[in-house]
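Reading through the structure tokens given below for one structure.
A protein chain is absent from this complex, but the other protein chains hold their places.
Per-chain residue numbering starts at 1, and chain names A, B and C are given in the order in which the chains are listed.
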Amino acid sequence: MAQIFHRSTNTFSRITIYGAVFVLGFLTWAFATLDRSGYETRQSEPREQPVPFSHAHHVADCGIDCRYCHTSVETSNTANIPPTKTCMNCHSELYRTSPTLEPVRASYRTGESISWTRVHDLPDFVYFNHSIHVNKGVGCESCHGRVDKMPLMWQENSLQMEWCLDCHRHPEQHVRPREAVFTMGYQPKEDQETLGRRLVQEYKIQDVRALTSCSTCHR
Amino acid sequence: MRVRSVRPPIYGVMAEFNNPTALVNAAREARARGYRRLDAYTPFPIEELAEVLHLPKSKLPLIVLIGGILGGLTGYLMQYYVTVIYFPINIGGRPLHSWPMYIVITFELTILFAAISAVLGLLGLCGLPMPYHPVFNVPRFARASRSRFFLCIQATDPLFDRKATEDFLESLEPREVAEVAH
Amino acid sequence: MADERPLIDEELQPEPVIAPGYTFGTVTDQIASVVLTRRTPVFWMACFSAGFALLLLLLWSVALLFAKGVGIWGIKIPVGWGFAITNFVWWIGIGHAGTLISAILLLLNQQWRNSINRFAEAMTLFAVACAGMFPLLHMGRPWLFYWMFPYPNTMGVQPQFRSPLVWDVFAVSTYATVSFLFWFVGLMPDLATLRDRATNRWARGVYGMLAMGWRNSVRHWHHYETASLLLAGLATPLVLSVHTVVSFDFTIAIVPGWHSTFFPPYFVAGAIYSGFAMVLVLAIPLRAVYGLEGLITEKHLDNSAKVMLATGLIVGYSYMLETFTAWYSGNVYESAALWNRMTGPYAGAYWFLITCNVVAPQFLWFKRVRGKPILLFLASLVVLVGMWLERFVIIVTSLAQDYLPSSWRIFTPTRWDWATYLGTIGLFLFLFFLFIRLLPMISIFEVRTLLPQAKIEEEGQA
Partner (left out) sequence: MSAPKKLDLPAVRALLEKAHGRDYWRSLEDLAETDAFQDLMHREFPRYASEWEDGEGRRNFIKLMGASLALAGLSACTRQPTEYINPYVRQPEELVPGRPLFFATAMPLGASSTGLLVESHEGRPTKIEGNPDHPSLGACDVYAQASVLGLYDPDRSQALAEEGEIRSWSAFLETIRQAVEAQKAKQGAGLRILTETVTSPTMADQIKGMLAAFPAARWHQWEPAMAHSAAAGARLALGQPVNTIYDLRGADVIVSLDADFLASGPGSLRYARQFASRRRVRDSQTGMNRLYVVEPMPTPTGTKADHRLPLRAADVEQFAWSLAAAVGADTGGRKGIPNAAFDKWIGAIARDLQRHRGASLVIAGEQQSPAVHALAHSMNALLGNVGKTVVYTESVEANPVDQVASIYDLVKDMDAGAVDLLLILGGNPVYDAPVELGFRDRLKKATLRVHLSLHEDETSELCHWHLPMTHYLETWSDCRAHDGTVTIMQPLIAPLYAGKSVHEVLTMLTEQPERPGYDIVKSYWSRQHTGADFEAWWRKVVHDGIMPDTALPAKTVALRQGWAASLPQPASRQGLEIIFRPDPAVFDGRFANNGWLQEFPRPITQITWDNAAFMSPATAHEKGVVTSDLVELEYRGYKMRAPVSIQPGHADGCVTVHLGYGRTRAGHVGTRIGFNAYGMRTSNALWQDFGLKATKVGSGYLLVSIQDYHALDTRRHIIEKAAIEEYRRNPNVIQESAEAPPRELTLYPGFPYDKYAWGMAIDLTACTGCGACVVACQAENNIAVVGKQEVHHGRHMHWLRVDSYYHGDIENPEIYNQPVPCMQCENAPCELVCPVQATNHSSEGLNDMIYNRCVGTRYCSNNCPYKVRRFNFFLYSDWNTPSLKLQRNPDVTVRSRGVMEKCTYCVQRINRAKIDAEKEDRKVRDGEIQTACQATCPAEAIIFGNINDPNSRVARMKAEKTNYGLLADLNTRPRTTYLAALRNPNPEIEA
């Protein structure tokens, strides 16, 4: 009988078989990475806004407190996107002619609300409550990042479940004194571990079993 | 074995026999004559040949055992890690580490890993896949997978001598003797 | 494996398993010709196209299922599982015979298996393929099936390893993989044969690749024998475990009529029962059409029939036991469940299955019946129906009437339940006849070993 295959097929066929193992491994890795990629989460992707509102300017330069606009952050589940009225409190005086602010003035005139692009968007089946986090010493910065360094707002963290769980499992690594909740670029005075443990006691933060119960966030 | 500096001109010489008995006897003869680099090709397994050619015991069982143990450990540890460490959740009031519940998957993974390592082991030990092999150059070799029985003395054998070996094989009254090109 | 006892048929060894007059050559030619040279018979065409038609039905109903939801089936609260799981259990069960023949009989050194194990294993693969679809199809959101597997995900949540459904996932996928590997390893030498005998160069190429350069070297055979023994050794506990695990789907639950400890042996026996029935249903026409009576002899049919009889008796015994424990336990719910089963809405189905599974096989006591392929064929069909009904009755009657009578309701299948079920039969036929056409349906090299010529005359020793 004559040969059917060329010599090279030997090497080739071995590679295909034993290579399969590595291919599978690679695919798993690729999937896991893609799932966490910025493309998937839209992490650190500045969003276009009808008005190029700069947190950097308002927070860092003007030093306006978060709560001036996000009024209900301490009382409600939503932090509240400020009504046009809030903008006009200042901008009826400042930059009253600036063309970039025209949409705001228009909205105030017509009563048509400004349609902001949503930056932090949790799935509809996740029930996040700002007030309880803020009251238990979770800083704005912990989730939203250095807002005072963001000309246009972007999503700092992945907002994926494992990211939420990380803090719900180890609150002591993230909590800060209540008075520091709204400060940007906060540095713990002492070692975070010890401070964290103390605050968890002090603020009566629920135990991990409660924090990681499904109905804490899903209903 | 002695390392041979020059690659022999041919792979070896091959004799074709009609029935298993003839082949077995021929193989025995060849061993007796001192040939060591022998291989026999038969359309079905013949245990006697293994004895005659003094093949070492297969290492496959060991490989499978290791594979099985690995599988078992993977199975149990995975479950333990997930239910006790990774995300401990109260399921119907059962303990986090409810080992009786883990038996099934542990068992299944043991079998799975063992079986896979058995097959890969088999291929490895047989040096497969090897679609190209010199013996296929012998035209009549196709019958090895049908009804004929072949004995091949490889050129790498210290006693190998193209002429002498062929004569020797002829002396075993085969149907035919052929040279096996590389 | 107490139930395998009748298999070991002492006087089987001396007398030849296959008809006299065969040589290595003729055996090889006859089997290989089915694939390589002989013209495709009308029978094949018919069965294949029938299978294909039903396969299309399957695709249609599955498309509708995905588009609209499981509501197109008759399932409801409280009967959350209907045909889907019934079919799942049924198909898995059928699969078992293949592994049993190839693995357990190999370990038990039953040579007669050699000429039926190949297509029995193929049957296993395709049955498992059909079975494997249902756990996926029956899900409300099948596009999330991968949540049943542990994998690195961003939710930080993994499968719930206490759930029998997850056990199923592992058991069935393991079973499928191992059966495939076992089957393929068994094929390698025969693929080599086809490679060497094929004339068409494409055929040679494909078979050659699949054969991986197998060259019947004594060294190959040496490892090969060990490998197949090891695989058989692994497959044996596996096959027993698979249906045990399937039965856990029911025994772990608290539903009266499900929650009992003897389900595992009961299910395994049932599986082998239906499996051998399927083997006969396939073997009897095939040997006739391809003239393989010489290779698949009366002996094979007879032995398979005996296995059916044995397992059939075990199954019958299980029915008795089920009833007994329900009564003896004095448990209100259990006894009520059994009573409902026998006299309630599904009494018809129940008594029909009893007839199929317990009464019908009794004819197999008679050699005359076992000797008549056509009778065996019919008996096997009856058993297949019976075993399907058994699963249906176990699943549906138990759910329809469980604890709170206020929620009792009767399951009524829709046309789509039927379509999906028939569809999988189509898939099975489709795959099986593809196999018949493309691969040797009988293990050539193992049959060779059965020939008298294969014996080595010891005269050479002197």
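In the analysis below, contacts are C-beta pairs under 8 Å (C-beta built on N, C-alpha and C of every residue); 3 or more make two chains touch, one makes a residue touch a chain.
The model shown is predicted, which means the values in this text are computed figures rather than measured ones.
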{"item": "Visible contact partners (per top-of-document touch definition) of the missing chain", "value": "A, B, C"}
{"item": "Among C:I18, C:L55, C:L100 or C:V166, the residue in touch with the chain that has been omitted", "value": "C:V166"}
{"item": "Those residues of chain B which, in the complete complex, touch the missing chain", "value": "89-95"}
{"item": "Residues belonging to chain C that touch the chain removed from view", "value": "66-72, 74-81, 135, 138-145, 147-148, 153-155, 157-160, 162-166, 169, 252-255, 332-333, 336, 344-349, 399, 401-416"}
{"item": "Footprint left on chain A by the chain that the document does not show", "value": "35, 39-40, 42, 47, 71-72, 75-78, 80-85, 107-108, 111-118, 121, 123-125, 127, 129, 131-132, 135-136, 161, 204, 206-207, 209-210, 213-216, 218-219"}
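The rule we apply is simple: only the chains that are shown with their structure count from here on.
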{"item": "Most distant chain from chain B by Cα centroid", "value": "A"}
{"item": "Centre-of-Cα separation between chain C and chain B, whole angstrom", "value": "30"}
{"item": "Whole-Å gap between the CA centroids of chain A and chain B", "value": "58"}
{"item": "Computed distance of Cα centres, chain C from chain A, in Å", "value": "53"}
{"item": "Per-residue overlap in chain A, given as positions that touch at least 2 other chains", "value": "1, 4-5, 10, 13, 165"}
{"item": "Residue numbers of chain B (touch at least two other chains)", "value": "87, 123, 129-132, 136, 141-142"}
{"item": "Parts of chain A lying in touch with chain C, wherever the complex brings them together", "value": "1, 4-5, 10, 13, 28, 31-32, 35-36, 158, 160-162, 165"}
{"item": "Footprint of chain B on chain C - complex, ascending", "value": "23-25, 28, 150, 156-162, 166-167, 170-171, 174, 177-178, 181-182, 184-185, 189, 192-193, 195-197, 208-209, 211-227, 230-231, 234-235, 237-238, 241, 245, 248, 445-446, 448-449, 453-457, 459-460"}
{"item": "For the chain B and chain A complex, residues of the former touching the latter", "value": "87, 89-90, 123, 129-132, 136-142"}
